[in-house]
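One structure follows; several queries about it will come next.
A single protein chain has been omitted from the complex, and every remaining protein chain is retained in its original position.
After this line comes chain A, so read on.
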Amino acid sequence: MRKPPTLLSLTIDIALLNLSHISDLSFLPDHVLLELFLRTLRAGKLTEKILKLFVATGKDEILSLISELNIQLILTPVLPTINIRDDEVDIVIGALHLDLTSFMEDWRAVFSRFHLIIVQDPDLKGDLKIPGGFSFDVYTKSDIESVVGSSSSSVVFSGYSCRYFGYLVSHKKYIISIDDDCTPAKDDKGELIDAVAQHITNLMTPATPFFFNTLYDPFRKGTDFVRGYPFSLRSGVQCGLSCGLWLNLADYDAPTQALKPGQRNSRFVDAVLTVPARAMLPVSGINIGFDRELVGPAMVPAFRLAKEGKFRWETVEDIWSGMCVKVICDHLGYGVKSGLPYVWRNERGNAVESLKKEWEGVKLMEEVVPFFQSMRLSQGAVTAEDCVIEMAAAVKERLEPLDPVFARASEAMVEWVKLWKVVTSRLSNFAA
């Protein structure tokens, strides 16, 4: 005759069945606890939560049994696509104002983890004021001249173009650059936006330039590729450039700014998207991030208006370099993203005053855009440097007849690539 079950074993049966509802096992006598543990193991019910329950009792027998059996808690970390370390990033600031104190203080929480390269506009006389607590290097007119030479080079680093010097001398993989009249913005939930972290996220997740995803960035949490998106295109390509946006004062040209002096951008669009291949866009240098290794040489400080000034709407240098980067990314198979993050752009300047100078940039855009839209690079151009040289030749051939500013642009592009090669090899020799 089978022995009837003991009261203890019946109790343990019931306990096992209800184990998930039990929050404390410390009151159990040792021998009961041990029996329960062994039965839990045999029943295959040892989950992380239940293991923690047993460990929490602190009973030696249980703990030694756990280590004898080599029971371990396995942590599954959530791995991002690529892991970007803080020391792979340089934040490049073009200083068009001497006193950077409030700018740096506003960004302290975001910037202080990273190394900063601050380049002083060579036309700006005086010493920069920078608060403590940051890791940074400052480059001034004399530093620029010692690298580039003081003889008239076609590459000019003055005004907003001073930041390109920072791109040149950095030896990090990723660069984030923000204008010195911008401060952190708040998102639609009222939380402060870490623009640097968002740019890094954009750069480290794939881009999808070959087919438009109607739910925007498919790699963002809570979203995915939609029905009809070809599976072969779902792994995406590397992102070369991340273009952020601006709340408050949007990046309008002078005519628009003058026409709508009161308009402020208050629309927070919660999206990042890849600008499709062969679609051109105006890249604003106010708030960008890029992969220096992939596209650095393509960020050319080449296009200077004759009366270029110290307000964003008196320049188009970033529009030019942005289109170079887009053509090159399209050719080399990299992506360009646009959208988040937002920065808060502060007021300054009088757009009507700038209108007097701006018309030149506006007129030239009409020639520039069709040129870039039809630009095709050869199969032999396999690096960003190769691409820039080819583009420089095309600029000289097709645009120079239209305006002398293009001749200067073409020369500057060639000069920039030379500089890039020299400086980069010098740095790598130094590092070696």
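In this section, a contact is a pair of C-beta atoms (placed from the backbone, for glycine too) under 8 Å apart; a residue touches a chain by one contact, two chains touch by 3 or more; residues count from 1.
Throughout what follows, contacts and distances are computed from a predicted model.
Asker: Would you kindly match the missing chain to its UniProt protein name, picking from "Vacuolar protein-sorting-associated protein 36", "UDP-arabinopyranose mutase", "1-aminocyclopropane-1-carboxylate synthase" or "Metaxin-2"?
Answerer: Choosing among "Vacuolar protein-sorting-associated protein 36", "UDP-arabinopyranose mutase", "1-aminocyclopropane-1-carboxylate synthase" or "Metaxin-2", the correct UniProt name is "UDP-arabinopyranose mutase".
Asker: Which residue among A:Val362, A:Ala381, A:Ala407 or A:Val423 touches the omitted chain?
Answerer: A:Val362
Asker: With the full complex in mind, choose from A:His31, A:Lys186 or A:Arg278 the residue touching the hidden chain.
Answerer: Per the contact definition at the top, the residue touching the missing chain is A:Arg278.
Asker: Just to verify: which one of A:Asp86, A:Asp224 or A:Glu397 makes contact with the chain not shown?
Answerer: A:Asp224
Asker: Which of A:Ile319, A:Leu332 or A:Leu355 sits in contact with the chain that's absent?
Answerer: Considering all chains, including the one not shown, the answer is A:Ile319.
Asker: Touching the left-out chain: which of A:Ile62, A:Ala250 or A:Cys387?
Answerer: Checking each option in A:Ile62, A:Ala250 or A:Cys387, the one touching the absent chain turns out to be A:Ala250.
Asker: What residue numbers in chain A mark contact with the hidden partner chain?
Answerer: 188, 211-216, 220, 222-233, 243, 245, 250-253, 256, 260, 263, 265-271, 275-284, 312-313, 316, 318-319, 322, 338, 362, 365-366, 369, 373
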